[in-house]
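Every protein chain except one is present and positioned as in the full complex.
Chain nomenclature is as follows: A and B, assigned in order of appearance, with residue numbering initiated at 1 for each chain independently.
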Amino acid sequence: METVAASEEEAHEEHHDHGLSDVGYIKIALILGVLTAVEVATYFWDFGILEVPSLLILMVVKFQIVVSYFMHLKFDSKVFTYVFVTGLILACAVFAAMGTSMVFWQNPSGCDLSAFC
Amino acid sequence: MTDVAESSTSELAYGRTEWDDYHHLPTNTGLTNEKITMWSFLGSDCLLFGSLISTYLLLRNRVGPATSGPTAADLFDIPFTSVSSFVLLMSSLTMVLAVTSIQRAEMERCKLWLLTTAALGAIFIAGQVYEFTSFYREGLGFTTNISSSAFYTLTGFHGVHVSLGIVMLVTMWALVSGGQLGPERAETIEIIGLYWHFVDIVWIVIFAVVYLIP
Partner (left out) sequence: MALTEERPEILELESGDTSASTGAFARPTNATGWRAWVFTVDHKKIGIMYGVVAMFWFLWGGVEALLIRAQLFTPNGTVLTAEQYNQIFTMHGTTMVFLVIMPLAAAFANYIVPLQIGARDVAFPRMNALGLWVFVFGGIFLNLSWFLGGGPDGGWFAYAPNTGVTFSPGAGMDFYALGLQIAGIASLVGAINLIVTIINMRAPGMTMLRMPVFTWMILVVQFLLLFALPVITVALILLSFDRTFDANFFNVSMGADPLLWQHLFWIFGHPEVYILILPSFGIVSETLPVFSRKPLFGYSVIVISGAAIGFMGWGVWAHHMFVSGLGPVGVAAFSATTMFIAVPTGVKILNWIATMWGGNLKFTVPMMFSVSLVSMFTIGGLSGVMHSVAPADTQQTDTYFIVAHFHYVLFGGALMGLFAGMYYWWPKAFGYKLGESLGKWHFWLLLAGFNMTFGPMHILGLQGMARRHSRYGPEDGFDFWNAVVSIGAFIILIGMIVFAVNIVRSWLGYKAGTVPQEPADPWDGRTLEWAIPSPTPEHNFDYVPVVTDVDDFWHKKYQPDANGKLRKIADGNAIAQKGDQHPHLPSPSYWPIVLAAALPLIALGLIYNLWITGIGLVLLLGAMYGWSLEPATDPDAGHDGHGDDHGDDHGPDNHDPDGSNEAESVTAEEAPVD
């Protein structure tokens, strides 16, 4: 970590080595477009019980793709990942707990969602 | 850049390395301060949107007394929102193309992609203005009920983020055009790109959990 100049150079090289080409980014965008189309399809056709899970999975996949490729997190320093993912995980965990508390625990007898949503 | 390793051979207790110019100091991680700043800010913004999205989810079906109007979800126009979501998604592609072109020192192309990105963002904002207006005409004001307050606050905050992004992109375009921002500062564009992509991923989440999940 102390051979600063060297590590800077490394970071630089890494960046150019692993970033995608323009064509690669266009391909990524196409994939994202297709995933969005599938998402929208759930509105027009009935996916039954699969609807909510599939939407959530598609959302996570799209999120992941944009963050890893468009935002370079996959190729960039781990420092960025740590800072960002800490915030992300903290947000998910804390607000999941808050939601659980307000929707379920506050009303332990019936778990009647309609009363609380 | 001064080689800091040599200085440990100094006779003094503490090294003899001369300071370089303040803003060209070597960093411990080899990363620039600015980029860490942006990623920290985005990590912080996760909590901001986390609070807003969870507030909306907790309040989305609360309309109070029978007279207090529809919920936002009753009025969603999914085909319309799908198109504007797609526009925002594609603006991420043009943003990334702006970054790669300035990294290759293709300034004209960079300017074009910056403007395209800003224009796509503006189309998204226009769509949001249209959506808000039509909801308002259908009887869903900001103060109509709890659900409407939560909906407008969440999407409004996202809209403000997009608008600020547009201002930044246009400023970048002006700086590149004026020759004040050359390829040696490509990272500036990259960092603004990070912000822009973040706004996009927030919309990916909002589009799925607010609009599509019934």
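What we mean here is this: a contact is a pair of C-beta atoms (placed from the backbone, for glycine too) under 8 Å apart; a residue touches a chain by one contact, two chains touch by 3 or more.
Keep in mind it's a predicted model, so treat the numbers as computed, not measured.
Student: Name every shown chain in contact with the chain that has been left out of the document.
Tutor: By the stated touch criterion, the chain not on view contacts A, B.
Student: Who touches the missing chain here, A:Leu20, A:Val52 or A:Val94?
Tutor: A:Val94
Student: I'm checking contacts with the chain that's been left out. Which of B:Ile125, B:Ile166, B:Leu181 or B:Val209 qualifies?
Tutor: If we include the chain that is not displayed, B:Leu181 is the one touching it.
Student: Extract the touching residues of chain B with respect to the undisplayed chain.
Tutor: Interface with the chain not displayed, on the chain B side: 4-5, 7-8, 10, 12-19, 21-25, 27-29, 31-34, 36-38, 40-41, 43-45, 47-48, 50-52, 55, 58-59, 62-65, 68, 105-108, 142-143, 145-146, 148-150, 153, 160-161, 164, 168, 171, 176, 179-185, 187-188, 191-192, 195.
Student: For chain A, which residues reach the chain that was dropped from this view?
Tutor: 1-2, 4, 79, 83, 86-87, 90, 93-94, 97-98, 101-102, 104-108, 116
Definition applied: only the chains that are shown with their structure count from here on.
Student: From the mean C-alpha coordinate of chain A to that of chain B, what's the distance rounded to whole Å?
Tutor: Between these chains, centre-to-centre, one finds 15 Å.
Student: Once bound in the complex, which stretches of chain A touch chain B?
Tutor: The touching residues are 1-5, 7-8, 10-11, 16, 19, 22, 25-26, 28-29, 32-33, 36, 39-40, 42-43, 51-52, 55-56, 58-59, 62-63, 66-67, 70-72, 77, 79-80, 83-88, 90-92, 94-95, 98-99, 102-103, 114, 116-117.
Student: Would you mind writing out the residues of chain B in touch with chain A in their complex?
Tutor: 1, 3-5, 26-31, 35-36, 39-40, 42-47, 49-51, 53-54, 57-58, 60-62, 78-79, 82, 85-86, 89-90, 92-93, 95-97, 100, 103, 190, 193-194, 197-198, 200-201, 204-205, 207-209, 212-214
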